[in-house]
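Here it is: the structure, laid out below.
All protein chains but one are shown in place.
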Amino acid sequence: MLRVGIGGGSGYSGVELIQILLRHPEVEITFLSSERYAGDPVEVLFPHLRSLIDVRFSKLEDVSQTDLDVLFLALPHGEAMRLVPQLDNIPLIIDLSGDFRIPAPEVFEQYYGFAHTAMEQQKGFIYGLTEINRDQLRGARRISNPGCFATATILALYPLYRKAWVDGPVYVDSKTGSSGAGRSPSATTHHPRRTQSLFPYKPFSHQHIPEIEQLLDRAENRLIFQPHSAPFVRGIFASHYMQLIEPKTAEEVRALYQEIYSQSPFIRIVPGCPDLSCIQHSNFVDIGVATDDRHLIVWSTLDNLQKGAAGQAVQNMNVACGFEETLGLTASPAFP
Amino acid sequence: MLRVGIGGGSGYSGVELIQILLRHPEVEITFLSSERYAGDPVEVLFPHLRSLIDVRFSKLEDVSQTDLDVLFLALPHGEAMRLVPQLDNIPLIIDLSGDFRIPAPEVFEQYYGFAHTAMEQQKGFIYGLTEINRDQLRGARRISNPGCFATATILALYPLYRKAWVDGPVYVDSKTGSSGAGRSPSATTHHPRRTQSLFPYKPFSHQHIPEIEQLLDRAENRLIFQPHSAPFVRGIFASHYMQLIEPKTAEEVRALYQEIYSQSPFIRIVPGCPDLSCIQHSNFVDIGVATDDRHLIVWSTLDNLQKGAAGQAVQNMNVACGFEETLGLTASPAFP
Amino acid sequence: MLRVGIGGGSGYSGVELIQILLRHPEVEITFLSSERYAGDPVEVLFPHLRSLIDVRFSKLEDVSQTDLDVLFLALPHGEAMRLVPQLDNIPLIIDLSGDFRIPAPEVFEQYYGFAHTAMEQQKGFIYGLTEINRDQLRGARRISNPGCFATATILALYPLYRKAWVDGPVYVDSKTGSSGAGRSPSATTHHPRRTQSLFPYKPFSHQHIPEIEQLLDRAENRLIFQPHSAPFVRGIFASHYMQLIEPKTAEEVRALYQEIYSQSPFIRIVPGCPDLSCIQHSNFVDIGVATDDRHLIVWSTLDNLQKGAAGQAVQNMNVACGFEETLGLTASPAFP
Partner (left out) sequence: MLRVGIGGGSGYSGVELIQILLRHPEVEITFLSSERYAGDPVEVLFPHLRSLIDVRFSKLEDVSQTDLDVLFLALPHGEAMRLVPQLDNIPLIIDLSGDFRIPAPEVFEQYYGFAHTAMEQQKGFIYGLTEINRDQLRGARRISNPGCFATATILALYPLYRKAWVDGPVYVDSKTGSSGAGRSPSATTHHPRRTQSLFPYKPFSHQHIPEIEQLLDRAENRLIFQPHSAPFVRGIFASHYMQLIEPKTAEEVRALYQEIYSQSPFIRIVPGCPDLSCIQHSNFVDIGVATDDRHLIVWSTLDNLQKGAAGQAVQNMNVACGFEETLGLTASPAFP
């Protein structure tokens, strides 16, 4: 059994990691951090976990005295970069924040609003979009887990970019649930306002844009990414609009995706239109397409806390440690 | 046109007052307070009101230099008692907080957690449950607007108490929407948690209990009041359980209510079971009953921001000022 | 007082018409049809309207014996075309279905799936997108009320097309609430499935496409329209993506819209990003824009039952009858 710790166990990515790892046959959670709840049992903060786990929260600083095989970091942006340089002795660290996703310090600062302080360590991180970087992830020691929007859009566009099928700009209209904003209440996640609402935010400036662009980098295809806050709790539904260089039928496009993702158990190419409610609480990414002569729409949908965060992190741990890629992640989507 | 001000125009009761008063033909809003938004036009905080009102927020302290006919106070508990003693020149003040509802200072302190500092002024306030105290409200100068739960339960039980039909304890299971918690985000109104949730709170200790008991005061009928937070935005649905001294049919009970509320345009006695979705965004209270030999269930439902707060406040203004009781309050419930 | 009838008073557009017309000072509802509820008072079907209206439902065929000044038809597609030829004596008919929106019979048949049978009458209808066709609507006798998606997208793009600012294709990602599907329950509006869901439908084939294209008809700008079902009840949020021929700032684009819509009281050009929750239960259309050198995003949002159906129908009646355009439509959006 691997001894696994979670730095930032009190946020939504942290609790999703707990929920997944409790089902994982090869690991044991031995460390969870929360500054505010240090010393308390998990159910003080997460009463739904009563009787399921008896680890108490620790202070994050105590991680260095803890003997861990794997450490997941689910901290606010900027904290992992302070911590990682001190944790050389931990064999595998998987960071879920944006801290180690961007190799260019000036791009990082532009999108995150503060200077990067651990660029040396950044070079040691593999970008953990499992389906794209699976080979590099085997045996990796430092993994930077992708952003939720980035995962949805990279997986939706990667086959088309690899084949250079797209002509001109690609417009991405992405809709996210309220859990994407995390566990801290705010005006835009206040139930009276959010529950019958929908609104865009951060036009032309979301911090997942550089992540997407570094994997999808054709000068001919400018990518316009626009996120929207929608009134569901879990999930991302991303709609991608573009022109094709050559006309293709939906069948031809699906065949391309089937081929490229033939070894990827979490990618499902679906006939017709995907539905957010088919992937919630699972690690699946459902992808669908529609075409009309030269125009193509690609839809991708995933659970932002699973494939968009904790699920992909565990998938990456599985690949890095040589486990079956789906271990602990085989639960069906929860419907209704 | 009466010049009307709202102290605390930035909360949910405040904005509901704005929305109602904009439809009222005899008043004009000339003062709105918000400490944080003082100087800003209303749409900075409430963009849905853009183009509908061009008053700017003021600081609350400026109310004393403003020439007003009516002042609504929609402030946090404890603030109106500090302000009212300085506002003798304002002809009509309607306070929506709990500050002037309870004449016994020790009861106030027990339920609100701090000492009352304006008990002298409290004596000048009429408890504004319009249907019960309508005659006292005509020409009133100081009105204490009831709590939302208190309004739902007093109106549901008042006919039975007046006739002394009830035997033993009365159990009240009341469910409220998230807007009842106000405009400030908190853990229990965070969308990811609230939207598929339901939970009780404050057992045996909610601050509306003494309001209810001072109108419904039969020693034989102990009242057990239990509020629950439910995952809708607007409304209260209150279920009242009790035994009857004498068996009654549902028809007999409804006939009693019809008689007692025959002059009350906002009370609707409905056949069958009432439905929260029939009263939202209106000032109606829908009441229904069911009986089985000696047992009686009475249901009441209202919109917590309308009849439970701003709507009843305007209804009280209408009665106090000699307007038609329904003026500005005739909009139909908004369905769906 | 105009005598007003509603054919199809039992659907969501019908009940929204009732709710609006009850606030309209110049009309009286004297006829409502429902085949199933003929003979019943309105509250049998719509208990929220108890005490507000005492008209009973009639059979639709009885409309010909009723003396009406205005008839709104809120019937399923295909029924108005059978009825209108027999109702020459009614001075003003406003049809909310798709029956009279499309002058080309082959286009109608392609999108609606059945042949048109009243093309002669169709020529007498004005397309009631008030802001665009206001002059033609004054004194009109037959008005075809636009589709909800068409209203949102035409108003969002019309200024750009009039000035020919757009280069190449325009992609429209539109999200609609569940009330858009009408009052009949179905699999996609079943609460357990819909409430945490989002999914596209009818790719490249929605019946509002020809409506949009007949007003926005530049060969250079192919329009790709994609609707999505989202988990709110009321509203449409439409996002429009395109390239500009010449770079423009957001301020320049907003100035254009302000100019073109300067006489349109229901269009609000907002700074920043619009929010669905700012227009619900009102007749407003909120429009916002964002630019990045050559790319432009335009957002429009409206209430599908108000500006997208019943509200615009009343607005058109006001213009046709010479009333103030906003009469009966001045209620503020209902928030929260």
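Just so it is clear, A, B and C label the chains in written order, and each chain counts residues from 1 on its own.
Operating definition for what follows: a contact is a pair of C-beta atoms (placed from the backbone, for glycine too) under 8 Å apart; a residue touches a chain by one contact, two chains touch by 3 or more.
Predicted model only: the values in this text are computed from it and were never measured.
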Touch criterion as defined above, residue of B:66, B:136, B:214 or B:239 at the omitted chain: B:239
Among B:139, B:200, B:247 or B:271, the residue in touch with the chain that has been omitted: B:200
Contact residue for the chain not shown (choose from C:139, C:192 or C:247): C:192
Contact residue for the chain not shown (choose from A:52, A:164 or A:255): A:52
Absent chain, residues of chain C that touch it: 12, 177-179, 183, 185-187, 189-192, 194-196, 231, 233
Interface residues of chain B (partner: the chain not displayed): 168-169, 171, 173, 175, 192-193, 195-201, 203-204, 222, 224, 226, 228, 230-235, 237, 239, 241, 243, 273-277, 280, 290, 292, 295, 297, 299, 301, 335-336
On chain A, residues whose C-beta touches the chain left out of the figure: 12, 15, 18-19, 22-23, 46-52, 179, 196, 233-234, 265, 268, 270, 275, 277-279, 281-282, 284, 286, 330-336
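The rule is short, and it goes like this: only the chains that are shown with their structure count from here on.
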Chain whose average C-alpha position is farthest from chain B's own: A
Intercentroid distance (Cα basis), chain C paired with chain B, Å: 36
Interchain centroid distance [CA atoms averaged], chain A/chain B, Å: 45
Multi-partner residues of chain A (each touching 2 or more other chains): 192, 195-196, 231, 233
